[in-house]
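One protein chain omitted, others in place.
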Amino acid sequence: MKDSAEDRLLRLGLRLPAQSPPAARYANTVQANGLLFVSGKGPSGSPRGKLGSAFTTDDGYAFARAAGLEVLAVVKASLGSLDRVRRVVKVQGFVNAEPHFAEPHLVLDGFSELMVEVFGERGVHARSVMGASSLRDQLPLVVDSIFEVDEDGRSAYR
Amino acid sequence: MKDSAEDRLLRLGLRLPAQSPPAARYANTVQANGLLFVSGKGPSGSPRGKLGSAFTTDDGYAFARAAGLEVLAVVKASLGSLDRVRRVVKVQGFVNAEPHFAEPHLVLDGFSELMVEVFGERGVHARSVMGASSLRDQLPLVVDSIFEVDEDGRSAYR
Partner (left out) sequence: MKDSAEDRLLRLGLRLPAQSPPAARYANTVQANGLLFVSGKGPSGSPRGKLGSAFTTDDGYAFARAAGLEVLAVVKASLGSLDRVRRVVKVQGFVNAEPHFAEPHLVLDGFSELMVEVFGERGVHARSVMGASSLRDQLPLVVDSIFEVDEDGRSAYR
């Protein structure tokens, strides 16, 4: 169990927010055939506006990291422990972007780097990122994610 | 078999449209490892225009519900019966949106609520939604979806 995701979270001093509720008639997560599909999550604190006008790339990086903590909160609530995550599989970043904004990938790095900090090599994922013309409530970004999980409910670090 | 998806569809008085053909050299659905991946579908009747200018949120809700019927038609054509659906797993909504349009989530609710009407708890899914700068033929929205299905070809309600 050494160096598990929960251990790393503690060592990094990261605090997960409370799980945010789905905004409508859908679920935060659905598990099917060993994959956990997580609904799109934005940063906490309700920042609003677009990258390239209201916000800079550095702002966006911090928002993406905050969205990552929101996703981890939902995954932990769903699985009981982050140690049941075998792999962060796939991430899609939707960045609320002005047409001239060319750095959505640098924004999403805030999410990607958090996953590696918490899960180590298991946190390295496939990903895509794009600029959205708008997002719900003008959130600066939303991140969609898929995790591989242990279906027997055991830790991936045993 | 009581209260199966096909039963509910009848009781709700919903009529599925004919399966729309893929617009090019691709398939309406591909099944792999128990998951049915469905190509993006828009509403029937070819409405055209963007949310936030040509269309209101209420218009969009109705379009999303119509897109849901298109998706159900394709799933039924692929599986033979909607009762083979174990779970609606994941939905992504791409809304043709003006940059100021902040309610793509309320639009997608038209799709999400239809899934719950037809599949009950099995219809509650993970989802994401974003504003697209444009869509094919200026459709107001396209919905992408993944279903968990019974690979043995049996009903999920047995």
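Going by the order they are written in, the chains are A and B; count residues from 1 in each one.
The rule we apply is simple: a residue touches a chain if its C-beta (ideal position, glycine included) is under 8 Å from a C-beta of that chain, and two chains touch if they have at least 3 such contacts.
Owing to the predicted nature of the structure, the values given are computational and were not obtained by experimental measurement.
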Tell me which residue among A:S4, A:S78 or A:S133 touches the hidden chain in the full complex.
-> A:S133
Touching residues on chain B - with respect to the absent chain = 23-30, 32-33, 37-40, 50, 92, 94, 98-99, 131-138, 142, 144
Residues of chain A (touch criterion as defined above) contacting the omitted chain | 33-35, 52, 86-92, 97-106, 108-109, 112-113, 116, 124-133, 146, 148
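Going forward, only the chains that are shown with their structure count from here on.
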When the centre of a chain is set as the mean of its C-alpha atoms, what distance in Å lies between chain A and chain B?
-> 25
